[in-house]
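Rather than the whole complex, this shows some of its chains in their spots.
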Amino acid sequence: MLVNCVAYIEGRKLADIPKEEISEYLKRPDCFVWVALKDPEPAELEEMRQEFGLHELAVEDARHGHQRPKIDEYGDSLFVVLQTLEFKGGELTSGELHVFVGPNYILSVRVRTERGFTDVRARTEREPQLLRHGAAYVLYALMDAAVDRYFPVLDTLETELEAIEEQIFARNAARSNIEGLYSLKQKLMTLKHAVDPLMEAVGKLYGGRVPRICAGMGEYFRDIFDHLQRLHASIEGIRDMQTTAIQVNLGMISLNETEVTKKLAGWAAIIAVPTMVAGIYGMNFKHMPELDWLWGYPVSIAIMAAIDLWLYFQFKKIKWL
Amino acid sequence: MLVNCVAYIEGRKLADIPKEEISEYLKRPDCFVWVALKDPEPAELEEMRQEFGLHELAVEDARHGHQRPKIDEYGDSLFVVLQTLEFKGGELTSGELHVFVGPNYILSVRVRTERGFTDVRARTEREPQLLRHGAAYVLYALMDAAVDRYFPVLDTLETELEAIEEQIFARNAARSNIEGLYSLKQKLMTLKHAVDPLMEAVGKLYGGRVPRICAGMGEYFRDIFDHLQRLHASIEGIRDMQTTAIQVNLGMISLNETEVTKKLAGWAAIIAVPTMVAGIYGMNFKHMPELDWLWGYPVSIAIMAAIDLWLYFQFKKIKWL
């Protein structure tokens, strides 16, 4: 689906143009074309390939989708893949943003992604002096927006971890903690798979040998790299704590269970002693002098109670109850 | 076993040729020979070595089999080893594809591999303009086909993991989960051993110093590298989740067991109390006033029942039952 198709001159919007005329506009000097698609049909992609003269392998990747984040150079042009992450009903789903970058065009393709990037276009159009930098600046603006959207996801995960951490040492450390930690790990992996390869790729857009199209924008791309590194470090931190949290939580639950078993065993001992004494006085021997005593019964009960009280306090003292 | 032996000129099939004449055709300018073998006898390999003038060490590797994926340069020619993976009755078995690549020939040797690569030949023959690129393009087509066959394997493993994950937190987290996770790990290792060394090797076919035979095909081999990286990342992801899944699953099973023991211990306490009381009234003391009471028996039963009811609700409340 075509979202936008606009031509710019000198950083200022010229006009919305029909997509069939893209190749015309690309031939004009100083003209810059920025097209945005959403979940395109194969036919739409094919049309774009011809209008922009895109590389076959790049278009094939866009058609297949489910790419890792990456930045591929094809001669003078770049093919950039980013992952987009969105919460849908508590689930973290991932989509993709493909950006084809040429000397005087940007084609951005949004796949399986609810939220668009029209705010980026709006903000960029308000700053013609920056838009004049052309494709590289638009690429930066798109990447910056996409990366900035990872931070709320990270915050959500951090909050989830903290919520679970508060539960871990509570007496009834629930089995739901483990489920929460496991699902946290899954979301974390999704975020990690979006961030880490991208970080690696962006690292090639500044310092060292930079694609010609991005020359002079090093400080901007380093800024994105910085954000990605921050995300990366936080993800690793959460991962590390979460591993320990699972281990500790499993240990605490198992501990709680065995502790209950221990207590029940303690009570069993306390019940078993009078049972034994009663059993003895239930024996049918002819000659059991105690049985004839007047105070035999209350004394025996008293003895049972005494032993049990003693046991009870002993067990309390050594923490068996 | 010889599968195919074809000579091409200008990207078009010339003829099926007898294998004894291979060396003749290799001498003709512009002629390109593509031979496919399947589980060859040592004698067949030796014949090929002489026809193509292959390097002794490469042929020895092909003879021994059970190689790691790799790409070895011998002067102007390449020796490429890939692993093929096939499910046979639920088991993941691995075979090999050896490719000898020279300036004007391809010799592909398929070992312990059911499914052939004739579809690659068919597709390639349909595109003479690409086949004209010669050996490098055929190598690319073969590698691309072999690597693309890893994806269904990966999908199967992902599906297996997901099926097990759904079981983990079910109350009767079965011991079969652990078996499933262990066997998943074994299959994963098999896939990993096919992918990782190949990724490393393919990385040398683009950028930097490239074997002369592959010059100008960089974008194609980078595409294969990309696929391998995607496989690699997914494998690592599954491995990571699977490690946690084993840990969590063992913990959950053990928890289920101790929980049952705890419950049984709780019931034991509930049974022990009336037993004790009954024991007391079973004592044979002469002077036990309660025994003579008219309501002694029903009252004692009532007391037992009352204690047990109280225990039952207490235990329920503190989750001991």
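As written, the chain order gives the labels A and B, with residue 1 at the start of each chain.
Here is the rule we use: a contact is a pair of C-beta atoms (placed from the backbone, for glycine too) under 8 Å apart; a residue touches a chain by one contact, two chains touch by 3 or more.
What you see is a predicted model, and the numbers here were worked out from it, not measured in a lab.
With 2 chains in place and all of them the same protein, how many does the whole complex in this file have?
Across the complete structure, the repeated chain appears 5 times.
Just so we're on the same page, only the chains that are shown with their structure count from here on.
Please compute the angle of the rotation superposing subunit A on subunit B (C-alpha atoms), rounded to a multiple of 5 degrees.
Rounded to the nearest 5 degrees, it is 70.
Please output the residues of subunit B touching subunit A within their complex, sorted ascending.
It is residues 165, 168-169, 219-220, 222-223, 226, 229-230, 233, 237, 240-241, 244-245, 247-248, 251-252, 254-255, 258-259, 261-262, 265-266, 268-269, 272-273, 275-276, 279-280, 282-288, 319-320 of subunit B that touch subunit A.
List the residues on subunit A that touch subunit B in their complex, please.
55, 57, 61, 67-68, 70, 72, 74, 172, 175, 178-179, 182, 185-186, 189, 193, 197, 243, 246-247, 250, 253-254, 257-258, 260-261, 264-265, 267-268, 271-272, 274-275, 278-279, 281-284, 288, 290-297, 300-301, 304
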